[in-house]
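What follows is a structure written as C-alpha cells; I'll ask about it next.
Missing here is one protein chain; the remaining ones are kept as they sit in the complex.
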Amino acid sequence: MRKVFAILLLGIFGYYILNTVLNLGFGNEPGTVGKHYLDSTINNIGCVNTVTSIVVSYRGFDTLGEVTVLFLAATGLGAILYDKKSKKREIQHASLIVRVSSQIFYPIIVLLGAYVFVHGHLTPGGGFQGGAIIATGVLLMFMSYRTFETNHNILSWIESLAGILFVSIGFTGLLLGHTFLENFLPHGVPNELVSGGIIPIIYIAVGFKVGAELTTLLDNMLKTIRQ
Amino acid sequence: MIYYITSVLLILIGMYAVLVKKNLVKIVIGLTIIDAGVHLLLIAIGYVQDATAPIFSTESLTSDKMVDPVPQALVLTAIVIGLGVTAVALALIIRLYDHHKTLNINKIRKLKW
Partner (left out) sequence: MIWLSILVFVLCVVLIVAALFAIIQRDLMLAVIGTGAVSVILSILFLILQAPDVALTEAAIGIALTTIIFIITLKKTTRYEE
C-alpha cells in the first residue's frame, strides 16, 4: 500500500519535473551571469580557471561559509562519536604487500594533493579536491597500519591557522579600502604559477584546512571500529 | 536530453528509497543518490554544445565557446557539503544502533511515520 502510494507520488513529481527540465533545452549558450564571469575573469581577477575565480573570488564569502559548514560537520561528528572509555587497540596489520605498497604510495598521494591545490588557479582542481586527495592518502595508511595515528594537536593547529589566514586575507582587503575578500594583490601574467593575486594563497589555506578536517573526520569514524 | 532523463530518474530512485525503505543506511544511500542526480542535472543544464571547459589554458581559446562555469562552482560546493551531511547522518546512525540494537525504523518507535 505504501509502495503504491509512493510510486504514484513519484510519478506525478517526475512528470512535472521532467516537463520543466525538458523545456529548458540542452546545449544552449550560458546565461548572462556565466557570460560575464567568462569575459571578465582574466582582466578582473587574473585567474585562467573560471570555476576557481568564481568559487574563491566572486563568491568567496560562500566558500567561507562552506568551509565553516565542513568544520562544523567534523566537530559535530567528533562530539557525537565521543567515548570516554579508553580502548584497547587490536594489533593486526594488513598483509605485507599492502603495507609496503602503501608506504610507497602515501608520499606520492600527498604530493599529488599538494600539486592539485597549489595549481588550483591554472588547472582543474583546487583546495577542496587537494584536501580530499590528502585525506585519501592518510586513509590508506590508516587501513594498512592499525597503529598509525595522527597528531590531533597539530591537525587542529593547521586547521585553525588556515582558517585565520582565510579570514584575515578578507579583512586585509577591507582595511585597504576594498570589499571583503576582494583581490587586492597585483594580478601578474595569466597562466603563470604566481598569478591571480590572493587566489593561490586562499586556495592553499583551504587545501590545508579541508585536508586536516577530513583527516580528523576519518580518524573519528575509524576510532569506533578499532576497539 | 539523455542527461536530463537520467538525472530525473536518479532523483526518483533516490526518493523512492527515502520514502519506502525501512533501513536507516538504505535511507542515507537514497539521499546520496538524490545528490548525484541533482549534481548531474545542474551540470547538464550548464553544458554548451561543442564547447570546452571554462579554463583559458592557451591563448587561442575564446569565451564564446565555453560551458557555463556557474553551475560547476555550485556543484563543487554541493559535493563537499554532501560529504559533511552524510558523515554526520552516519555518525547519528552508529549512535542509534548502540542504543536500540536495530536499524529498522519501525522498531525505533520515535522515528515512525
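Just so it is clear, A and B label the chains in written order, and each chain counts residues from 1 on its own.
We adopt the following convention: a contact is a pair of C-beta atoms (placed from the backbone, for glycine too) under 8 Å apart; a residue touches a chain by one contact, two chains touch by 3 or more.
Remember, it's a predicted structure, so these values are computed and weren't measured experimentally.
Across A:139, A:167, A:185 or A:201, the single residue that touches the chain missing here is A:139. Touch with the hidden chain on the side of chain A covers residues 49, 51-52, 116, 124-126, 128-129, 132-133, 135-136, 139, 214, 217-218, 221-222, 224-225. Touch with the hidden chain on the side of chain B covers residues 2-3, 5-6, 9-10, 13-14, 16-17, 21-23, 25-26, 28-30, 32-33, 36, 39-40, 43-44, 46-47, 51-55, 67, 72, 75-76, 79-80, 82-83, 86-87, 90, 93-94, 97, 102-104.
One rule holds in what follows: only the chains that are shown with their structure count from here on.
Computed centre separation for the pair chain A/chain B is 16 angstrom, with centres defined by C-alpha atoms.
Chain B meets chain A in the complex at residues 1, 3-5, 8-9, 11-12, 15-16, 19-20, 41, 44-49, 53-57, 63, 66-70, 72-73, 76-77, 80-81, 83-85, 87-88, 90-92, 94-95. By the touch criterion stated above, chain A contacts chain B in their complex at residues 2-3, 6-7, 9-10, 13-14, 17-18, 21-22, 24, 26-31, 33-35, 37-39, 41-42, 48-51, 54-55, 59, 62-63, 66, 69-70, 72-74, 76-77, 80-81, 122-124, 126, 128, 132, 190-191, 210, 214, 217, 220-221, 224.
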